[in-house]
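Removed from the display is one protein chain of the complex; every other protein chain stays in position.
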Amino acid sequence: MYLHIDPESKQKECPWYARGFCKHGPNCRNKHVRKLVCQNYLTGFCPDGLNCPNGHPKYELPVMYNNQAEGSSDQPTQQP
Amino acid sequence: PITDVDLDNVEDKPWRKPGADITDYFNYGFNEISWRSYCAKQKMLRENKKMMGDLDMGDF
Partner (left out) sequence: PITDVDLDNVEDKPWRKPGADITDYFNYGFNEISWRSYCAKQKMLRENKKMMGDLDMGDF
């Protein structure tokens, strides 16, 4: 991997990748944390919630990213 | 499968707690009520399919 992106800036987990897909791939400014998917959550319900060892790909992006549905930028817009 | 798990058997229903995010537990916008009805429907479909499997599918 070419570290032309400062690894320091990769500290934050990428919200798009955490939801399943990020179009920036290896060039993303955020960290792509690879996980296994929770089959229960994929079916529709997982009783373990946040304690589940596997990933729950959420549908909605965090509020601060909502104006960037296309993932056009990896920098969150600061909401007042 | 998870659709056979009765929500009544899930102890202390953590998604109901204050501050809990229901989307940590339910996907596809389900809540307790809609998830129950979805599971019931899935069960019905499975049973229907089993019954159909006992028939000659060539008739359909």
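Note that the chains take the letters A and B in the order they are written out, and that residue 1 is the start of every chain.
The rule we apply is simple: a contact is a pair of C-beta atoms (placed from the backbone, for glycine too) under 8 Å apart; a residue touches a chain by one contact, two chains touch by 3 or more.
Small disclaimer: the values here were computed from a predicted structure and weren't measured.
Peer 1: Could you pull out which residues of chain A are in touch with the chain that's been left out?
Peer 2: That gives, for chain A, the contact residues 16-23, 25-26, 32-37, 42, 44, 55, 57-61, 69-71.
Peer 1: Need a quick check: the contact residues on chain B for the chain that isn't drawn.
Peer 2: Touch set of chain B with respect to the missing chain: 28-30, 33-34, 37-38, 40-41.
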